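The other protein chains are all here in position, but one chain of the complex has been omitted.
Moving on to chain A:
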Amino acid sequence: MADRTLPTKVAQYVGGGLVVFGVVVVGLVEMIAGASHPVTAEGQIVHEALVPIEMRAYLILAGLVIWGLYALYRVAAVAPVGAAGQRRRVETRQPE
């Protein structure tokens, strides 16, 4: 079982953490103590929200940007799974 590299951990934990925090954790806090939705159907900002909509959007956006940057990093710097060297390693594990 290969250990993940630092960029992978950053993408998974920081990127995913920001998305989950912005969507789920802030959503739960808002449901309990703030506003159940950040805007009205007409697009008016609900000011009772504890976390301003801009801040929540930027939290989620930051997570998505980290995921996107990681995808570009993988393409630029890491050999893809299934490339020649990795294929040999997988084949040696088959008999286990």
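The definition used in the following text is that a contact is a pair of C-beta atoms (placed from the backbone, for glycine too) under 8 Å apart; a residue touches a chain by one contact, two chains touch by 3 or more; residues count from 1.
Everything that follows uses one rule, which is that contacts and distances are computed from a predicted model.
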| item | value |
| --- | --- |
| Record-based protein name (UniProt) of the chain missing from this complex, from "Oligopeptide ABC transporter solute-binding protein", "Succinate dehydrogenase subunit D", "Hydrogenase formation protein HypD" or "DoxX family membrane protein" | "DoxX family membrane protein" |
| Residue in contact with the excluded chain [from A:29, A:50 or A:64] | A:64 |
| Where the unshown chain meets chain A, residue by residue | 1, 3-4, 12-13, 22-23, 27, 36-43, 53-54, 56-58, 60-61, 64, 67-68, 71, 74-75, 79-84 |
